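Pasting in a structure now, in structure tokens, and then I'll have a few things to ask.
All protein chains but one are shown in place.
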Amino acid sequence: MVPLNWYIWLSGVLFCVGMFGFITRRNLIIMLLSVEIMFNAVNISLVAFSHYMEDLTGQILVFMIIAVAAAEAAIGLALVIALFRNKETITVDEFNEMRG
Amino acid sequence: MTLKHVLIPALPLAAFIINILFGKAILRTKAHWIALIGVAGSFLCSLSALSGVLSGHIVNEDLFTWITSGSFKVSVGFLIDPLTAVMLIVVNTVSLLVHIYSIGYMHGDKGYYRFFAFLSLFTFSMLMLVMGNNFLQMYFGWEAVGLCSYFLIGFWYYKKSAADAAKKAFIVNRFGDFGFGLGVILIFLTFGSLHYSDVFKNPAAFAGQTIMICGHSFNLITVIALLLFCGAVGKSAQLPLHVWLPDAMEGPTPVSALIHAATMVTAGVFMVARTNSIFVLSPTAMAVVAVTGGVTAIFAATIALVQKDIKRIIAYSTVSQLGYMFVACGVGAFSAGIFHLYTHAFFKALLFLGAGSVIHAMEGEQDINMMGGLKKHMPVTYLTMLLASLSISGVPGLSGFFSKDEILWMAYAHGGGIGKFVYLLGAITALLTAFYSFRLIYVTFHGGFRGGHDKEHHLHESPQSMTLPLIALALGAVAAGYVGIPHILGGHDSFAHFLAPVVGEAEAHGSLSQEWFVMISSIVIAITGILAAYYFYIKNTKIPEGIAKNFSPIYKILFNKYYVDEIYDVLIVKPAYWFSGAVINKITDAIVIEGVVNGLPTIVEWFSRRLRKIQTGIVLHYSMFMAAGMFILLILILSKLYTGRF
Amino acid sequence: MTLANLRPMAPELILIALGLVLLMLDLICRKKEMLAIVTLIGAILAFYFIKGSHGGLFDGMFIADLYSNFFKTVFIINLLLSTLISVKYLDTERALHGEYYALLVFATVGMMTMASAGNLIVLYLGLELMSLSIYVLCGFLRNNIKSTESAIKYFLLGAFSTAILLYAISLLYGSTGSTDFNKIANAVAVMGAGAALKPLLLFSVALFVTAVGFKIAAVPFHMWSPDVYEGAPTSVTAFMSVGPKAAGFAIIGKIFFVAIFGLHVEWVKLLIPISVATMITGNVLAISQTNIKRMLAYSSIAHAGYALLGILTADGDGLTAAMNYMLIYMFMNVGAFAVVIMLRTEDFAGDELKDYLGLAKTHPLAAFLMMIFMFSLTGIPPTAGFIGKFYIFTALIHSGQLKLAVAGVLISVISAFFYLRVVMYMYMKDPEVETPVSDSLYLKVALAISVVMVIVIGVFPGKFIEFAKASLILQ
Partner (left out) sequence: MLSKVFFLYFASVIVLTSSLAITRRNAMHGVLYMLLMFFHLAGLYLFLNAEFLAAVQIIIYAGAIMVLFLFVVMLLNLREDVQKSRFIRPWIIGFIISSGVMVIAIKAARSVEVVGTGRWGIKEIQSATHIGAIGQELYTHYLYPFELASLVLLVAIVGAIVLAKKRLK
């Protein structure tokens, strides 16, 4: 049997990979992917906790997260399209109309 | 608490709001109606409140609590007891009459609606001051009446002297108010509450406490009382902070009558009477009050002897009479002080309004030497002012007699050095008062007109809206005193009994014969003063000039008001200017002004501009900040676990 | 389960129905003003139903209690005011209507769900419902580069904070075995002092602080807010400067004061530097702003800092003060934004500070209202802002945090500098351009409500304090 903390480790590592992508990549779409990675990292730990605690709450939450992730992806991608229409780029650091 | 009590201050407030909002655009020359209705309503309500108090119905309730935090409570509440009732009557009566008077006096002024708006606001503030049931409300009322006074003195702000006078009044009052504010804070710290009912419940319990100031220990109650008295000195123009009041005469005359004679300046007396249970615990403070009052009384009276400006004479007379009131308070006869406050309101307001009537007729001329013989041109003004002068001089049968005699007797009967001393001062002042009052009457109204022919043609009696209030006030000046006829004259001293529950009854250590002696001597003094004035200014008009010439140093000192203004100028104003000019401007300009006043914002702004750079507008940087913040939080919270420290 | 059983969630149900109706009405209704009126009617109806809403539903997932009702009141008033100020503004910006109001309504439902959540799952879904709606609202002027940019900024960082929140939830779930607030509280209580020794639990506390800090725009998680506030349509800015922030405080009450109250020593230690930094950053950065929306954004950061001070006391008084602060903040902030919107006309943006030069001469009423809101934001008595600050600081002093209270007062002095500068611009300078103002009846109603409430709360704060006090979950 795999120890629980292995899953938590995996979750933590995956979360940080996603976070690294999110805070450094300039490509909007990759940033969105990074967020998905972070969600999935959380999912791993939730499913693992849920399994080890013999309680389905975590898995229900995973189910919800997947549903909401879909919703977020839809909105995020719609925004990407709207932005691309306005500025012909998806390089995120070029959106600095407002600052200070 | 019933509606009528709330309406007393609410009506003038409503009048103020309506006038300030719609006065300029809609009401214009009709502005007085709103103010008049407000004050008249308030007057009727206060009459009804008085009858309530007379039938033993005392109100002490919080109307509404603004904020509370532990024992600190800011609330608006009304305490309507005999003292408040008297003040309500005084304030509302004079205010109502002054409102009516102003219709004629201010007619055609371009700030007509503004004038009435501020009059209403002042009435409201004054009513809040006297009706309050806690020190904070009194303090706010105190500041509010000061502010109104400031606006009204400087009503003709385009006149430099008016603007300067307003500024002076404001600044001088700051000194007093600072002390008052400290006193209120000290009261809160000592008693843990600012409500009268809590503070006055048992102040004696704190009598023995001391407070350390600069390494010396002082009696706590004395310190509180003296701080409070500081405020009274400023507001009631006692030595050495009296300098603002004569200058305040730059304001319109109705304002002088209402604010600077009858009501606001007496707030100091009211406050001392209100806090009598604190003052009586401190003989030191009482002595200070009595001596300050006595010295101010004689000091101001001597100045009034030689002034030429009709309003200034009356202004110094006011200062002097206020001194009387403090003498009464200082010898523990608070009810006598309030009694004098009450009668004084009538005859002093009358004097001012009469003076206003004269000035109105003289088209702005205020020098009494340019007047004379006005008796036949303006009989109503003459007669009413004569009655007021008789009253202030203490001629038997008029209201001033009863109240002034009461004070003198109380001072005399107080015994001890202080009592004798202030009695002596008071008696001399009474002589001077009678003299200068009748000097005013004789020079202004008798003899021949000295202002030239052109002016003489224009002389006329003032319109009815101005004479009616004069007549009404004259009735007061004659009859107001009959509520307090002393026992010795077969009366019941009802006024003192009425106030006794609030201010207690003064003990008089004296026999009947002594009382008779004091009374008769004061009558004699009054008559002597009047006759002397008659002799000097009617019979033998050369004498004053001769005296002025022969005793020119004294005359000069008096005429220049003991050079107090000049002394202040040299001691305080000039050094302050010099200090600000030489020290602040030159030496610390670069450091203090640049550094603190401009610099602090500049530094902050500089900092702000630098800090803005962090906000690059790039999401990645923002997210990096978020991640870094999260990282730091994680370190913060987990470092305890791993290192044992937080 | 019958419909009557659902009474506790009547306000939510009404608003959901309202949102759906709005979406459909948009198709058949020509006159777009109708949509606003329907929104107002629905919101008032929901408001009316708040009062009788009591009890839990769905095994304690949904809890309608006085605490949630307090926040629901705030949210629905916020919805009402935002709707009122939107009508004319949307016209000026030529934006779609139906979806706009529906999204406002759904965002409000999300906030209400958060306030009455009994479970972390519900809280998460409410938060997402609110956030997604607001992301879209920010980018509503999709041909406007600023609007879309603000939306993507908010969206990206919001998604990041959601991920952090989820991570926190998963770790809390793992350490306590439940997602129900009361069960978590019990589990933490059982651990006793050992709770502070569980690394995963502490880890999740830090993550919660991060995620909630993002929602209320606390430093250093605040950086989205100036950009988003500036870029978003002004009516949305008004809406989101209050709604999500108040919702953030609502979940602070749920998470910090109920679920992990056993760890309050820890989270207070984390929140102290955050709140101080938030006040300083918000106030200092507001000084050098030239755009009024941006200035108000920084000011809203600072106000979150003050409200956080109330949270730091970790007691009922402080939470009451913070809740009360949110209520007050809503009126003054929405009011200020309403004035900003008032200046927005067809060919005039009206959101630069210099547009306010001499406003008192050209539009005395607008200037006067702005002055009252600025006074209130500064905290000058007798406006509501003073009451808010007063209770925050006294709560701090009573809980023994004297130093923080003094720091808070000193820092709030800085704020006078930029708020009163607006007043000075309006009253002491001469106008540069003749600025027209919009004369929408709806806008005027919103302004009237805000200014009356600012004054009324300022003068009669007793009732409102009682209201907030009575709404407390932990006594």
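When the chains are written out, they are named A, B and C in that same order, and each has its own residue count from 1.
Here, a contact is a pair of C-beta atoms (placed from the backbone, for glycine too) under 8 Å apart; a residue touches a chain by one contact, two chains touch by 3 or more.
Bear in mind that the values here come from a model prediction, so they are computed numbers and not experimental data.
Colleague: Among the chains you can see, which ones touch the chain that has been omitted?
Modeller: It touches the following shown chains in the full complex: A, B, C.
Colleague: Check the options C:Leu79, C:Leu132 or C:Ile414 and report the residue that touches the missing chain.
Modeller: The single option touching the absent chain is C:Leu132.
Colleague: Against the chain that's been left off, what residues of chain C make contact? List them.
Modeller: With respect to the unshown chain, the touching residues of chain C are 16, 23, 57-59, 61-62, 94-96, 99, 102-103, 106, 109, 113, 119, 121-122, 125-126, 128-129, 132-133, 135-136, 139-140, 142-143, 151, 174, 177, 199-200, 202-203.
Colleague: Suppose we count only contacts with the excluded chain; which residues of chain B make the list?
Modeller: 618, 620-621, 624, 627-628, 630-631, 634-635, 638, 642
Colleague: Which chain A residues touch the hidden chain?
Modeller: Within chain A, the residues touching the omitted chain are 1-2, 4-10, 12-21, 23-27, 29-30, 32-34, 36-37, 40, 43-44, 47-57, 59-60, 62-64, 66-75, 77-82, 84, 88-91, 93.
Heads up, the rule we're going with is that only the chains that are shown with their structure count from here on.
Colleague: Could you tell me which shape the graph of touching chains takes: line, ring, star, complete or other?
Modeller: Basically all the chains touch each other, so complete.
Colleague: Per the centroid of Cα atoms for each chain, what is the distance between chain A and chain C, given in Å?
Modeller: Result: the chain centres lie 26 Å from each other.
Colleague: List, in ascending order, every residue of chain B touching at least 2 other chains.
Modeller: Answer for chain B, listing residues that touch two or more other chains: 612, 615, 617, 619, 623.
Colleague: Could you tell me which residues belong to chain C and also touch two or more other chains?
Modeller: 152-153, 156, 160, 226-227, 288
Colleague: Going by the contact rule set out above, which residues of chain C touch chain B in the complex?
Modeller: For this pair, the touching residues of chain C are 152-153, 156-157, 160-161, 164, 196-197, 199, 202-203, 205-207, 209-210, 213-214, 219-221, 223-224, 226-227, 266, 269-270, 281, 284-288, 382, 387, 390-391, 394, 398, 414, 417, 459-462.
Colleague: Which part of chain B faces chain C closely enough to touch in the complex?
Modeller: The touching residues are 64-70, 601, 604-605, 607-609, 611-612, 614-615, 617, 619, 621-623, 625-626, 628-630, 633-634, 636-638, 640-641, 646.
Colleague: Where on chain C is chain A touching in the complex?
Modeller: 120-121, 124-125, 128, 132, 135-136, 139, 142-146, 148-153, 155-156, 159-160, 162-163, 166-167, 169-171, 173-174, 177-179, 200, 226-227, 230-231, 288-289, 294
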